[in-house]
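This is the structure I have questions about; it appears just below.
Showing subunit A:
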Amino acid sequence: MDFINSHILSLILFSPLVGGLILLLVPGNKDLTRRLALALSLIPFVFTVIAWLGFGAAPEVDGFRYQEQVAWYPAINSSYHLGVDGLSLSMVLLTTLLSPLAILASFSVEERIRPYMALFLALETGMLGVFMSLDLLLFFVFWEVGLVPMYFLIDQWGSKTGERELWAGMKVPARRYASFKFMIYTMAGSLGLLLAIQMLGVVSGTFDLIAIFQSWPSLTGSLFGLDIGTVKAIAFWAFTIAFAIKVPVWPFHTWLPDAHTEAPTAGSMILAGVLLKLGAYGFLRLVLPLYPAEAQQYAPVLAILATAAIIFGAFSAYGQRDFKRLVAYSSVNHMGFVVLGIAAAAYAAGTQDATIALNGAVLQMFNHGISAAAMFFLVGVIYERTHTRDLEEWGGLFPLVPIFGGLLIFSSMSSLGLPGLNGFVSEFLVVRGAWPVFTVLTALSMLGLFFTGAYILKGIAKTLHGPLNEKWKGHLSEITRREVLVLAPLLVLMVWLGLWPAWLLSVINQAVATLFG
Partner candidate 1 sequence: MSTEILIWLIPLPPLLAFFLILLFTRRNHAISHTLGVGAAALSWLIGMIVFFAAIGAEHLGEHPFTSSFGWLPLGDQVFSIGVLIDPLSTVTLFFVAWTVLMIFIYSIGYHNFGQPKGAHDVPGLPPHGAEEHGHHLPSVEPMYARFFAFIALFAFGMFTLVVSDNLLTLFVGWEIMGLCSYLLIGFWYAKPSARDAAVKAFMTTRVGDVFMLLGIVALYSATGTLNFREILYNHELLATLASTPSVIAGLSAAGLIGLLLFIGTIGKSAQWPLHVWLPDAMEGPTPVSAMIHAATMVSAGVYMVLRMFPLLSAGWVEGGALTPTMTAMAFIGAFTALFAATIALAQKDIKRVLAYSTISQLGYMVAALGIGAYVAAAFHLVTHAFFKALLFLGSGSVIHGMEHGVLHTGEHIDAQDMFNMGGLRDKMPITFWTFVIGGLALSGFPLITAGFWSKDEILADAFGNGHIIVFGTLALAALLTAFYTARQITLTFLGKARTKAAEHASESVRTMTLPLIVLAVFAIAAGWAGIPEHFPGIGGLLPNWFHDFVGGTLLEHPEAVAFNIVPLLTSLVVALGGLGLGFLVYRNAGQADPVRKPLGPIYTLLENKYYFDELYDAVFVRPAKRIAEGFSYMFIDRGVIDGFLHRVARAAYSLGGIFRNKFDAPVVNGFGDFTASLTQSFGRLLRRVQTGQVQQYLLFVALLAFGGLFYYLLNILR
Partner candidate 2 sequence: MIPLSWYLYLAAGLFGLGLYGVLARKNAIAILMGVELMLNAVNINIVAFWRYLTPENMGGQVFAIMVFAVAAAEVAVGLALVISVYRRRKTVAADEINLMKW
């Protein structure tokens, strides 16, 4: 028990990776592989629950709990240093919760499941590592580790049809296009990220985040003849762009609809559910604490971009015929609120408005993870049965699939931000936090909120309502028990977080207060 308590983060972090390796080695038929993968993915979740329950009692050092530190590259003062606060723990919870669900959702994958499941588990380790790292180099390593499995998941198991024309005469399969765009885009950001991390590491003589936090304000010296201010500014922009691409902040968002649309169902769930949060997490963990002044200076720009994301994301979602792409654009829209909250908090740092905005932003990250995963899964369910994502091809399916319909409406309402469900609380907090700071922009973002309703209802109306498209009669089976099982935890969380968000918010609030209070 002592060992578990003192190494809980490492256990959470590496159990998926080890599980993936085990999976590759253990022989067995498809069914066994699936079950084994699910069982293995539940291990980190169990550990996370243990960590969550013991969080309050765990000793706190410099704001982080469950810290572990082992020498790694002593020569450059980089160590294997893990630790969580409320901010990262809630994201860890989200990750370990969504991963088993995504694996359960992948039970319908038929080809090459062993590498598929193994990649998923490796992906989980990558994402968890980003949330837990307290060392910049480690952070970067995990940042990149998460990228590779996702690339293969999209490229190998993505949708089989469709192609994109890059320019006249240059056509590529859609999933290749999407995976490539995803990879290249993120790599473009990582490049700057690595540069910034190196600069920070060199000027402060260590990669340890806590040490950097402490030495940062009084840092002196120079690098390549640049004074410290310039170095900081370069690093700031490198960080900002890397994270902005990952969130994604408008106008760096176009990789998202492509990647989400072409990824396999479970891949979309994880992409929307967790991967997008890495960027926002980066803002909260690195940019705001390290660059309060610059962040404040450029917060209006960020807020404008966030508002653009909210409005254009909603509009573009509304303009879709492809249901999955519609849901993908809804992510742009929802993540816009996260960024708006972050921008407001950066601008009004230290005030109650900033605290509320940040609470809202983090909660919105969590909520969007849940509702977007549910939405992508539901789209996947109907796609598997009808082999189309075109809204015009469906219509009036409600009588054929009443349970699916009910679940779709329920999840849609969560995504729409219906009061009483999870999305509303966080959107309300973000809007409340941003209003006194960016009044006009917040008012404008309401346009996006309005069109959120429009595209959600469009999705429901075109799928479930209206006259029945007779060709599906007898060809559409109801959602299965396994699929309901995937959704059930998400639906429970939607209601739970809608009615009693305090269990999560108190943890987040604590972290926000410590970090930015």
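Keep in mind how these were chosen: all candidates are chains of the complex that A comes from, given by their letters.
Everything below uses one rule, namely that a contact is a pair of C-beta atoms (placed from the backbone, for glycine too) under 8 Å apart; a residue touches a chain by one contact, two chains touch by 3 or more; residues count from 1.
Keep in mind that this is a model prediction, so the values were computed, not measured.
Candidate 1 is the one that touches subunit A in this complex, out of the options 1 or 2. Across the complex, subunit A meets candidate 1 through its residues 166-167, 170, 181, 251, 253-254, 257, 312, 315-320, 329, 352-353, 355-356, 359, 396, 398-399, 402, 406, 409, 413, 418-420, 424-425, 428-429, 431-432, 435-436, 439-440, 442-443, 446-447, 449-451, 453-454, 457-458, 461, 464-468, 500-502, 505-506, 509, 512-513, 517.
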